[in-house]
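Reviewing the structure listed below.
All protein chains of the complex are present and in place, except for one that has been dropped.
And then subunit A:
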Amino acid sequence: MLDSVKKLFRSNIRQYGMFIALALIMLFFEIITDGTLLRPLNITNLVLQNSYILILAIGMLLVIITGHIDLSVGSVAAFVGAVSAIMMVNLNIHFSLAIILSLLIGAAVGAWHGFWIAYVRIPSFIVTLAGMLLFRGLTMLVLDGKSVAPFPDGFRAISTGFLPTFGGGSLHYVTILIGIGLSLLLIVMDWRKRLLDQRYKLEVLPPVFMIVKLAVLVAILNYFAFLLASYKGLPNIFVLLFALIVFYTFIMRRTIMGRHIYALGGNEKAARLSGIKTKKMTFWVFVNMGVMAALAGLVFAARLNAATPKAGVNFELDAIAAAFIGGASATGGVGTVIGAIVGGLVMGVMNNGMSLVGLGIDYQQGIKGLVLLLAVAFDIYNKNKSS
């Protein structure tokens, strides 16, 4: 029994390594901040503070899997935020139309980058470095160097609103119900997969482990639902993020398109000779990145309630760091959406925790740099050991 637990642990350590690291970091800060970290208010803030980085990290992950990089996302986010402000504040366009237009602008920017990278074959580092400068300049031009504010309330609700609820009392019942609903969904899906695996005679976890695993997951899920419910409930942005994570995980793991993206990053020449339209695929990955950058820009502008020329500075670095901490490979072909999210949360929790402790920004930057280096070193060490 003990042996099989050990074996199970060892064979899955790489898969769960980042989750364990995140849990340990959270535990560490929970202790040294005397329980401030996991307070409902702080958890809500933590997600709000990092939402735009997490959105960028998803897009960046796809770019990194194809073996490219995108340095322009911070500037693009700022640019789209600025244009949306002009549309909503100066031109009084309704916010829902402005959002759609902004996302289309993001797609166009992505197409611009994708064209040079996929069809002219200029290295993405150079194309997006140029984009970083170009769109920062355009942002300042659009805003005339000044901040534009305030946004309409409907727009701000993206970043600052919470799901509606019913009933009175201090608990947000909708959040609790969602927590329970997701738990049931998780159990049903896991069970179905288990049955299917058994039908194909695959090795499955012993029932005890499966029950323990599900119990732990359900407990964590409902604990967080409860934490959030005891503040203001589920933030809108949380729902958006969750939808994005599920959607992109699904695309990357289950669809032909996802397979093609991994193959393209793993060996472009072999992928091309297997009938994959590699140029087109690269192009669309950058279009997608543009849309995600636009979305991040909107979320950030809504949170700040202003579009500023300095918005989004260094966002690209955080997004890239998130993907790498989450196990993506710099040479392409490897990485998972959930990994990038965990990587982003590791950075976010550390930012938040260190601020709570009152550590200066100088130390924070340095420590984050070291964590990035150590995370990737740990990953490479593990890979070498396993091969």
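Note that contacts are C-beta pairs under 8 Å (C-beta built on N, C-alpha and C of every residue); 3 or more make two chains touch, one makes a residue touch a chain; residues count from 1.
Definition applied: contacts and distances are computed from a predicted model.
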Select, from "ATP phosphoribosyltransferase", "Mg-protoporphyrin IX chelatase", "Glutamate transport system permease protein" or "ABC transporter ATP-binding protein", the UniProt-recorded name of the complex's unshown chain. "ABC transporter ATP-binding protein"
Which listed residue (A:121, A:254 or A:310) would be found touching the missing chain in the intact complex? A:254
From the list A:94, A:146 or A:277, which touches the chain that is not on show? A:277
Pick out the residues on subunit A that sit against the missing chain. 196-197, 199-200, 202, 254-260, 262-263, 266-267, 269-277, 329, 333-334, 387
